[in-house]
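The structure is given below, and queries will be raised subsequently.
Left out: one protein chain. Kept in place: all the others.
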Amino acid sequence: MSEKKSIRRKPWATSLVILLGLILSGGGYAAATTTVQNESGVEMIEEGRKLFLANCATCHGTNSEGTDAGPSLIGVGAASVDFQVGTGRMPGQASGVQLRKKPVQFTEEQIQAMAVYVASLAPGPAIPDEQYLDNTGDANHGSMLFRINCAMCHNAVGAGGALTEGKFAPALEGVTEKHIYEAMVTGPQNMPVFSDANLNPEDKEDIITYLKYVEENNSVGGFELGSIGPVAEGLFIWIFGFGFIIAITVWLTSRAN
Amino acid sequence: MSDLEKNNEHEEENFEYDGGAAVVPTDKIEDPGLEPHRPRMTDKDPKAAARAEKQVAAMFVVSIIGAIIAVWGYVAFPIIGDDLSNTRNNALWVGVGMALSLLGLGFGAIHWAKTLMPDNEIVEQRHQSRSEPETRAAAVEILNMADNESGISRRKLIRRTMFGALAFLPVPAIVLFGDLGPAGVGDKMRVTMWDRGVRLTRDPSGVPIKASEVTVGSTFHVIPDGLNDLYHKLDEKAKAAVLLVRVNPSVLNEAEDRRDWSYDGIVAYSKICTHVGCPVALYEQLTHHLLCPCHQSTFDLANHCEVIFGPAARPLPQLPITVDEEGYLIAQSDFLEPVGPTYWER
Partner (left out) sequence: MSTTETNKEQNQGFAANAANYFDERTKLGGGLKFIGRKIFPDHWSFMLGEVALWSLVITIISGTFLTFFFNPSMAHVTYDGAYAPLKGTEMSIAYASALDISFEIRGGLLMRQVHHWGALLFVAAMGLHMLRVFFTGAFRKPRELNWVIGFLLFIMGMAAGFTGYSLPDDLLSGNGLRIIDGMLKGIPVIGTSVSSGFFGGEFPGTEVISRLYSLHIMIVPALILVLVALHMALLIVNKHTQYPGPGRTEGNVVGYPVLPVYAAKAAGFFFIVFGVIMAISATFTINPIWNYGPYDPSPVSAGTQPDWYIGWLDGALRLAPGNWDVTILGYAYPMGILVPMVISLLFLAVVAAYPFIEQWITKDRREHHVLDRPRNAPTRTAIGVAGVYFYGILWAGASTDLIAYHFQMSLNHVLISMQVLLVIGPFIAYFITKRACLALQRKDRELVLHGRETGRVVRLPNGEYIEVHEPLDKYELYKLVDYKDYEPTIARPNKNGKITAMEKLRASLTRFYFEDRISPVTKTELRDAQEHADHDLTQKEAQKALEQA
């Protein structure tokens, strides 16, 4: 008794207790959060709900029913959340005709939590399986599907394009395979929905494989001038081609020193 | 005396033309004559000339090196199978080599001309473009002789029938080009592959579409069943391409006589723009507007694709659809008007 008592009364006892407390609570928290990925179920949904209420409810309603400022999220699925929040479009800032990409505000774990929460409200498109994102699809089939379904808005190689009234289809360079898939399956804002009944998962994998092929392989002709076509080529020849040639004509007709 | 006459010692006289609205200058400032020649460094200093010569030679040597690089590039980067990097390198090195070869010659030749060839300005007289009076008289004489000896002016019968024959001569040649294309294309444009019971299938695979597969907000690109089996499929596709969209039925603002052309919010419209025929395919889900990328004609899907912006003048023709017993989407009939741009006999 006296020994224990004497230990408890040692000056470093307090520090030891505090240290133990920190280790236990911090370690406990770390253990709890690192297993969020593996944890499905109530904890994660609750985590997501808390994040939702703190960041999303003002516009989307406390029960995701929607308000004037934002649509209902019931039935949009985990894929929508992963796409919108994962590309930084959400939380939406300035209201306008179209959301812009911004720096992503949440960690991957937080995004997963919010996605699981929204998915729990009603069935919707899920985050795609890894096997469709490994670029082993048929780039030829993907190119055909891309040209018919996507090129009219996004340009033949995904360089982006204009829609009406200030809206636009963004360039696809640098977008991850997962986000491309999710955009197709959820149809964000004015993009049409390409459900798995329209383009099945293999079709989507083929399209993504094609896009990544184009992104990774530089054009055999040299610099691509943005891949926007004859307008860029015309501007280039007038400004740089002719600019240089006129400089040469001035040199050619001037007197030598 | 005009300037022309003053400087033209060869001519006895020049034809005087009327100046019209031109003001004849009476008090013109004197022409001071050519500026004196200023010698260049290479004219004055033989060392500068020698240096210029070496520079020109160096440029020609660069040109030779360029040609060698081009041949090396051709040989060093054979095109092997699917390896595209060799294609790129081949184009790059052959191109850079040839560019050097050309630029070396070009800069060398121009530098030579600028620095070493004489740059004294030389004056050469002009002659009036009009022929001299004697020449003109001789020409007129020749024409008169031709006229007299052929009798073409006098012999009205020969002249008139000759012109008649010459006028008729090219007509068969023009008529021969009539087989460039068949007649009756205007009538063909009224008929597409669509007909009662023809299934709507996916473009390009040809797989039929069930109504249940078309979810709200999705777009399908559609071709008629059987298109892929045709040899001239592009000709038919150019008339039969259709865009299939599902919207919330409450959004649709349908005319009375067209209420049964849609199926539970699924509508089908011709994809061929009524402006000049590009595919109208940009569907904006939230606004239900259809945008054509060529000249930005915009159509409102909820209002029978009427034109709301842009140079198109007519709405897109609607394809009446329904479902068959198995749930696949089918056409009820062909389009009720010709698809695509306006034409004379439409």
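Letters are used for the chains, namely A and B, taken in the order the chains are written, and counting of residues starts over at 1 for each.
Heads up, the rule we're going with is that a contact is a pair of C-beta atoms (placed from the backbone, for glycine too) under 8 Å apart; a residue touches a chain by one contact, two chains touch by 3 or more.
From a predicted model like this one, the values you see are computed outputs, not experimental measurements.
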item	value
Among A:Leu51, A:Ile74, A:Ala197 or A:Ile228, the residue in touch with the chain that has been omitted	A:Ile228
Hidden partner chain, touching residue among A:Gly48, A:Gly124, A:Gly142 or A:Pro188	A:Gly142
Interface with the unshown chain - residue positions in chain A	97, 139-144, 147-148, 151-157, 159-166, 168-169, 210, 213-214, 219-225, 227-231, 233-238, 240-242, 244-246, 248-250, 252-254
Where the unshown chain meets chain B, residue by residue	2-8, 17-23, 25-35, 74, 77-79, 81-84, 87, 90-96, 98-103, 105-110, 112-114, 117-119, 121-126, 128-129, 177, 180-183, 185-186, 188-189, 203-204, 221, 223, 231-232, 234-235, 237-239, 241, 271-272, 275-279, 281-282, 293-297, 307, 309-314, 340-346
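As a working rule, only the chains that are shown with their structure count from here on.
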item	value
Cα-centroid distance, chain A relative to chain B, in whole angstrom	40
Interfacial residue positions of chain A with respect to chain B in the complex	144, 148-149, 152-153, 161, 163-165, 167, 169, 187, 189-195, 197-198, 217-222, 251-252, 255-257
Parts of chain B lying in touch with chain A, wherever the complex brings them together	38, 40-42, 84, 87-88, 91-92, 110, 114-115, 119, 203-204, 210, 212-221, 245, 279, 281-287, 289, 291, 293, 296, 298, 309
